[in-house]
Structure formats: C-alpha cells, structure tokens
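Removed from the display is one protein chain of the complex; every other protein chain stays in position.
What follows is subunit A.
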Amino acid sequence: MDSTLPAVAEELLKEIKKAFEETSHGTDTFFFRLKFIFGPSAVPALDLVDQRSVTRVTSPSGRTAYQVLGSSGKLYTCYSSCHFCTCPAFGFTVLQKSESFLCKHILAVYLSQAMGACQELAVSEEQLTSILLAEEEDEG
C-alpha cells in the first residue's frame, strides 16, 4: 500500500501556500490539521518560521540546500532532494524509530516555503560544498 501521510502533508502545505499567497494569513483549520499530522513537531516548526530561521542557500550551478538556525543556536543543514536533516532528532525519531517522517527543521523548511518566509543566500560552489560536507567532517 502506498504511503498516505506524505500525500496528506503535501496537500496541507499546498493549501497553506495558497491561503498565504492570497491573504497572507492562514485559518485555524490549517493549524488544527498541521497539529494532527505532525504532532509535537508542529509548534516548534511554526516557532522557527516565526523567527525566520530558515535560509535557502543556492550556488551558481543551481544546487540548493537549506540551513535552519535551531532553537539552541546551532545551525542545521537540510537537503532539498530528499528528507534529511543533520539534527539529532532526525537521526533518532525519523531514522531509528520511524515515529515521524520529518523533523521540526524540515517541516519549518516546508512551512517557510509555503508562507514565503524563507531567507535567501547565494554562495559559491565551494561554499555550498563545504556546507554539505561540514557535517561529515564533524563526525569523522
């Protein structure tokens, strides 16, 4: 059976995006639904959006990555081509326990995209490469 949650989440985010484009605010319904699907990640993710913590980083070749300034002040990297985040909660809750398919940072990335709250940063190829590789070195 194909998975249901991603399709539901996608539809929710699309609705939020449409509402924000038209009226620049959402209805209570969206929040209830977000909470139902994403559970405990919903409020922290919205908090990150409030703080404008999400930055889309792009390089001249068109590659992108996202950097999210976590509540602890740490900068986490989220990939754009698949669901991956360098935060410990991702490794634990998503990869190990499959209790969620996103962490709050990835959800914040999507919400920021939907609500137009993403900061933009253009960097060189080398800088983007070092952002993507930085986590490997730390763990090395």
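Please note the rule applied: a residue touches a chain if its C-beta (ideal position, glycine included) is under 8 Å from a C-beta of that chain, and two chains touch if they have at least 3 such contacts; residues count from 1.
Note that in this section contacts and distances are computed from a predicted model.
Q: Which listed name, "U3 snoRNP protein", "Ufm1-specific protease 2", "Proteasome subunit alpha type" or "SPIDR protein", is the one UniProt assigns to the chain that has been left out?
A: "SPIDR protein"
Q: Among A:67, A:86 or A:100, which one is in touch with the chain left out?
A: Residue touching the chain left out of view: A:100.
Q: Among A:42, A:57 or A:131, which residue is in contact with the omitted chain in the full complex?
A: The one listed residue touching the chain not shown is A:42.
Q: Applying the definition given at the start, please give the residues of subunit A touching the unseen chain.
A: 1, 3-14, 17, 26, 28-29, 31-37, 39, 42-44, 46-47, 49-51, 80-84, 94, 98-101, 110, 113-114
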